[in-house]
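Omission of a single protein chain aside, the complex is shown with its protein chains in their original locations.
What follows is subunit A.
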Amino acid sequence: MNIDLININKSFDGEQVINNFNGIIEENKITCIMGESGIGKTTLINMILGLEKPDSGKILGLDQRKISAVFQEDRLCEEFNCIQNLRIVCDRNISDKELTRLLYSLELGEVMYKKVSLLSGGMKRRLAIGRALIFDADIIVMDEPFKGLDRELHAKIIELVKKKAKGKILIVVTHSMEEVKSLNANLIVL
(Lines give C-alpha, C1' and ligand atoms only; values in the text may rest on other atoms or scores of the structure.)
Protein backbone atom coordinates (compact mmCIF):
# COMPACT_ATOMS: atom_id res chain seq x y z
CA MET A 1 0.00 0.00 0.00
CA ASN A 2 1.29 3.48 -0.90
CA ILE A 3 1.65 6.24 1.66
CA ASP A 4 -0.53 9.20 0.65
CA LEU A 5 0.29 12.62 2.04
CA ILE A 6 -2.75 14.81 1.52
CA ASN A 7 -2.85 18.60 2.04
CA ILE A 8 -0.34 18.50 4.91
CA ASN A 9 0.13 21.71 6.87
CA LYS A 10 2.40 22.19 9.84
CA SER A 11 3.58 25.27 11.68
CA PHE A 12 5.73 25.86 14.75
CA ASP A 13 5.21 29.00 16.86
CA GLY A 14 3.13 30.57 14.11
CA GLU A 15 5.73 29.92 11.41
CA GLN A 16 4.46 27.76 8.57
CA VAL A 17 6.96 24.95 7.97
CA ILE A 18 4.95 22.76 5.60
CA ASN A 19 2.35 24.42 3.43
CA ASN A 20 -0.39 22.32 1.84
CA PHE A 21 1.96 19.51 0.84
CA ASN A 22 0.73 16.60 -1.30
CA GLY A 23 2.74 13.54 -2.27
CA ILE A 24 2.70 9.80 -2.79
CA ILE A 25 5.32 7.40 -1.49
CA GLU A 26 5.03 4.23 -3.51
CA GLU A 27 4.95 0.67 -2.14
CA ASN A 28 8.11 -1.43 -2.62
CA LYS A 29 10.07 1.58 -3.83
CA ILE A 30 12.75 3.86 -2.57
CA THR A 31 11.73 7.51 -2.27
CA CYS A 32 14.17 10.30 -1.63
CA ILE A 33 13.09 13.61 -0.13
CA MET A 34 15.20 16.61 -1.02
CA GLY A 35 14.98 20.28 -0.25
CA GLU A 36 16.82 23.20 1.26
CA SER A 37 17.74 23.17 4.93
CA GLY A 38 14.87 24.18 7.21
CA ILE A 39 12.21 23.53 4.57
CA GLY A 40 10.51 20.82 6.66
CA LYS A 41 12.02 17.51 5.53
CA THR A 42 12.62 16.28 9.06
CA THR A 43 9.20 17.54 10.14
CA LEU A 44 7.62 15.59 7.30
CA ILE A 45 9.35 12.34 8.22
CA ASN A 46 8.61 12.93 11.90
CA MET A 47 4.94 13.00 10.90
CA ILE A 48 5.37 9.70 9.06
CA LEU A 49 7.08 8.28 12.17
CA GLY A 50 4.14 9.45 14.31
CA LEU A 51 6.31 11.83 16.35
CA GLU A 52 4.52 14.96 15.08
CA LYS A 53 0.91 15.50 14.05
CA PRO A 54 -0.02 17.65 11.04
CA ASP A 55 -2.05 20.76 11.88
CA SER A 56 -4.34 19.76 9.02
CA GLY A 57 -4.30 17.16 6.28
CA LYS A 58 -4.01 13.40 6.30
CA ILE A 59 -1.38 10.71 5.99
CA LEU A 60 -2.89 7.49 4.68
CA GLY A 61 -1.29 4.06 4.49
CA LEU A 62 0.45 3.93 7.87
CA ASP A 63 -2.14 1.97 9.87
CA GLN A 64 -0.83 -1.18 11.54
CA ARG A 65 2.51 -0.91 9.73
CA LYS A 66 5.80 -1.13 11.56
CA ILE A 67 8.29 1.66 10.90
CA SER A 68 12.00 1.81 11.64
CA ALA A 69 14.22 4.84 11.43
CA VAL A 70 17.66 6.34 11.18
CA PHE A 71 17.33 9.70 12.86
CA GLN A 72 19.30 12.83 12.06
CA GLU A 73 21.28 12.12 15.26
CA ASP A 74 22.29 8.51 15.85
CA ARG A 75 20.21 8.06 19.03
CA LEU A 76 22.11 4.96 20.10
CA CYS A 77 22.37 3.59 23.63
CA GLU A 78 25.89 4.83 24.30
CA GLU A 79 26.49 2.72 27.40
CA PHE A 80 25.91 -0.55 25.55
CA ASN A 81 27.81 -2.40 22.84
CA CYS A 82 26.88 -2.81 19.15
CA ILE A 83 25.26 -6.23 19.58
CA GLN A 84 23.14 -4.94 22.48
CA ASN A 85 22.07 -1.91 20.44
CA LEU A 86 20.75 -4.22 17.75
CA ARG A 87 19.19 -6.61 20.28
CA ILE A 88 17.12 -3.75 21.72
CA VAL A 89 14.99 -3.58 18.60
CA CYS A 90 14.82 -7.18 17.42
CA ASP A 91 12.82 -10.26 18.26
CA ARG A 92 14.32 -13.09 20.29
CA ASN A 93 14.19 -15.38 17.26
CA ILE A 94 16.93 -13.40 15.53
CA SER A 95 20.17 -15.26 16.24
CA ASP A 96 23.46 -13.74 17.36
CA LYS A 97 24.91 -15.14 14.12
CA GLU A 98 22.53 -12.99 12.10
CA LEU A 99 23.41 -9.89 14.11
CA THR A 100 27.11 -10.63 13.73
CA ARG A 101 26.71 -11.05 9.98
CA LEU A 102 24.97 -7.69 9.71
CA LEU A 103 27.66 -5.99 11.77
CA TYR A 104 30.39 -7.47 9.55
CA SER A 105 28.57 -6.26 6.46
CA LEU A 106 28.54 -2.78 8.04
CA GLU A 107 32.30 -3.12 8.71
CA LEU A 108 31.60 -3.16 12.43
CA GLY A 109 32.59 -6.78 13.09
CA GLU A 110 35.81 -5.86 14.84
CA VAL A 111 34.07 -3.54 17.30
CA MET A 112 30.86 -5.46 17.95
CA TYR A 113 31.54 -5.81 21.70
CA LYS A 114 32.80 -2.25 22.11
CA LYS A 115 30.75 0.32 23.99
CA VAL A 116 29.07 2.67 21.50
CA SER A 117 30.44 5.72 23.32
CA LEU A 118 33.93 4.57 22.23
CA LEU A 119 33.08 4.35 18.51
CA SER A 120 33.84 6.98 15.88
CA GLY A 121 31.09 9.11 14.32
CA GLY A 122 31.08 7.04 11.12
CA MET A 123 30.83 3.77 13.05
CA LYS A 124 27.90 5.08 15.07
CA ARG A 125 26.14 6.12 11.87
CA ARG A 126 26.58 2.64 10.38
CA LEU A 127 25.29 1.07 13.58
CA ALA A 128 22.22 3.33 13.47
CA ILE A 129 21.64 2.14 9.89
CA GLY A 130 22.08 -1.47 11.03
CA ARG A 131 19.52 -0.99 13.78
CA ALA A 132 16.98 0.34 11.28
CA LEU A 133 17.63 -2.58 8.94
CA ILE A 134 17.42 -5.38 11.54
CA PHE A 135 14.07 -4.16 12.91
CA ASP A 136 11.21 -6.05 11.36
CA ALA A 137 9.63 -3.03 9.63
CA ASP A 138 7.37 -2.46 6.63
CA ILE A 139 8.60 1.10 6.22
CA ILE A 140 12.16 2.36 6.78
CA VAL A 141 12.69 6.09 7.20
CA MET A 142 16.24 7.46 7.05
CA ASP A 143 17.21 11.08 7.71
CA GLU A 144 20.52 11.78 5.95
CA PRO A 145 21.80 8.29 6.77
CA PHE A 146 25.00 8.35 4.70
CA LYS A 147 26.26 11.68 6.03
CA GLY A 148 29.80 11.38 7.36
CA LEU A 149 30.60 8.02 5.74
CA ASP A 150 33.84 7.86 3.76
CA ARG A 151 33.64 7.34 -0.01
CA GLU A 152 34.49 3.63 -0.09
CA LEU A 153 32.04 2.69 2.64
CA HIS A 154 29.41 5.05 1.25
CA ALA A 155 28.86 2.92 -1.88
CA LYS A 156 28.98 -0.35 0.08
CA ILE A 157 26.43 0.80 2.66
CA ILE A 158 24.07 2.14 -0.03
CA GLU A 159 24.15 -1.29 -1.71
CA LEU A 160 23.46 -2.99 1.62
CA VAL A 161 20.53 -0.67 2.35
CA LYS A 162 19.08 -1.28 -1.12
CA LYS A 163 19.36 -5.04 -0.65
CA LYS A 164 17.86 -5.09 2.86
CA ALA A 165 15.05 -2.69 1.95
CA LYS A 166 13.77 -4.81 -0.93
CA GLY A 167 10.01 -5.37 -0.64
CA LYS A 168 9.65 -2.49 1.82
CA ILE A 169 9.06 1.22 1.56
CA LEU A 170 12.31 3.10 2.04
CA ILE A 171 12.23 6.87 2.54
CA VAL A 172 15.56 8.66 2.51
CA VAL A 173 16.11 12.35 3.25
CA THR A 174 19.18 13.51 1.40
CA HIS A 175 20.95 16.56 0.00
CA SER A 176 22.85 14.53 -2.60
CA MET A 177 21.59 13.91 -6.13
CA GLU A 178 24.29 11.26 -6.39
CA GLU A 179 22.64 9.31 -3.58
CA VAL A 180 19.25 9.58 -5.31
CA LYS A 181 20.80 8.05 -8.43
CA SER A 182 22.67 5.33 -6.52
CA LEU A 183 19.48 4.36 -4.75
CA ASN A 184 17.55 4.46 -8.01
CA ALA A 185 14.85 6.29 -6.13
CA ASN A 186 11.72 8.32 -6.77
CA LEU A 187 12.23 11.92 -5.80
CA ILE A 188 10.08 14.32 -3.79
CA VAL A 189 11.35 17.88 -3.69
CA LEU A 190 10.03 20.09 -0.93
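Here are some notes:
One rule holds in what follows: a residue touches a chain if its C-beta (ideal position, glycine included) is under 8 Å from a C-beta of that chain, and two chains touch if they have at least 3 such contacts; residues count from 1.
Going forward, contacts and distances are computed from a predicted model.
Not every chain of the complex appears here, and the one that does not is recorded in UniProt as "ABC transporter permease subunit", selected from "V-type ATP synthase subunit D", "Trk system potassium uptake protein TrkA", "GntR family transcriptional regulator" or "ABC transporter permease subunit". Note on the undisplayed chain: of the listed residues A:88, A:118 or A:189, the one touching it is A:88.
The hidden chain makes contact, of the residues A:31, A:68, A:105 or A:174, with A:68. If you put the hidden chain back, the residue from A:17, A:49, A:112 or A:170 that touches it is A:49.
If you put the missing chain back, the residues of subunit A touching it would be 49-51, 66-69, 71, 73, 75, 77-80, 84, 88-89, 131, 135.
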